[in-house]
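Shown here: the complex without one of its protein chains, the others still in place.
Let's look at chain A:
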């Protein structure tokens, strides 16, 4: 018999970036807000403390901060005729676990989308014609514009204390910034990080090639900073333990360093760790949610009544919970009908590793978002009609770390063991830099998420099933980027270099790490027939359920998602505060 908790105004599922922000916004309204976090509570000290965190084997290789596949995973297959099997060993992507979520273990690349990425389908149709969109490609507009989101991007950048250089201030192009970015009302709150050798080599070469290099916008503080909530960041010391680690130095923007201390002070906020939500409960008419059911830290089932449900779990878990809760119609790839699970997308990346016998890059002096970038081959810069693909990338020469187990690039032909391997390591370590291509991934009719018919989790619920593979359009995009990076690599004059890009025979491989940018499945849009959420992240079918996060992206941006996720969260919060709370109901009439 499940016990029932006292009613709260708002229950939030998960306590990462989006719930932290939403907690601040909704407690501002005087509402009682409860966050339920599946994983453990964690904070900089003692959980991420120096020197414990600088342990590559525990955190980098054995994924101490990530979700445990034995507790929570999904199944994966390439096509709708295939049998999906469980993702039993983490590889391709790494969902977080515990308070702060993936916001604790990210690198900190913080981008805004280009304005036309948010209206991609319209942009393509207007500029290149609808007929260049392949039949199986199901791209859509977001239903919200860049101009509408701009104040919210700005807000998130100030809360997160982003280090960078503006390239477009109110329409005026700024020297040294990204000239291809959308307009911004203000510069970044902190100046760019210090430059490392790879940055300056890449910057000087790119500039001499007529390109437009600029510092990567970083959620790694270049200076001590106090944000609008009074929360503080310390100057990054370039220790090289960002991605897969919690920051030991209060330098990486995270819910812990940027929001939670302020949120915990509020008497109308509470959170419970080790509490996993099983489903959102619906009223008998199925049109409103009554709260959630969760399993508490003792393994007991608890019903939490609430007037408003904010889904702030990782994107994949948001979609899973929608499917398990019966909110929205599940997507059917055969008929193309239904919406929940539709348009799952990923990220199309590639890169080059360059070896310089006589240069010392000191890779152990690094930071997650330390890098020089360029956006000359972005979504808005490419003639899709001429090049034969839809999409774009940004390039970055980053020096994130010199961790010895995983960051040991060796030249072509080097043996993988023995004395010659040792010699190759000696000759190579510290002598390489990389140029990465980080690119968009379109949505397709048969790339989607649904409930697996065969596998269940330890609560007896069906696992979610991911059906995904690489498509020719995106391979053409990355092959285009390969040519560009090949030329840029040559221009840097390395002693040797190697390229790694997907090709037309590439299959999605869950084993090697690629990126934790899983998007879509609970997509936003303008029409309930083709989207789960309206433009305010409110579910079309159950008006008191709002779904945060990158699950709302109809296809993936060329950029890392967190800046967009932060901006969307503030945008949704404003709509809830100003429109929904005075008059609860659908914010957009279907």
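The rule is short, and it goes like this: a residue touches a chain if its C-beta (ideal position, glycine included) is under 8 Å from a C-beta of that chain, and two chains touch if they have at least 3 such contacts; residues count from 1.
One rule holds for everything that comes next: contacts and distances are computed from a predicted model.
Its record in UniProt calls the unshown chain "Cytochrome c", which is the match among "Cytochrome c", "3-oxoacyl-(Acyl carrier protein) synthase III", "ABC transporter permease" or "Assimilatory nitrate reductase electron transfer subunit".
Taking the complete complex into account, A:257 is the one of A:220, A:257 or A:304 that touches the chain left out. Residue A:248 is the one among A:66, A:248, A:277 or A:524 that touches the chain missing from this view.
From the set A:83, A:130, A:224 or A:590, the residue in touch with the chain omitted from the display is A:224, counting the whole complex. Shown as candidates are A:6, A:30 or A:46; the residue that touches the absent chain is A:46. Chain A residues in contact with the hidden partner, per the touch definition given at the top, are 44-46, 49-52, 55, 58, 62, 64, 223-224, 226, 229-235, 237, 239, 248-250, 257, 261-262, 264-265, 267.
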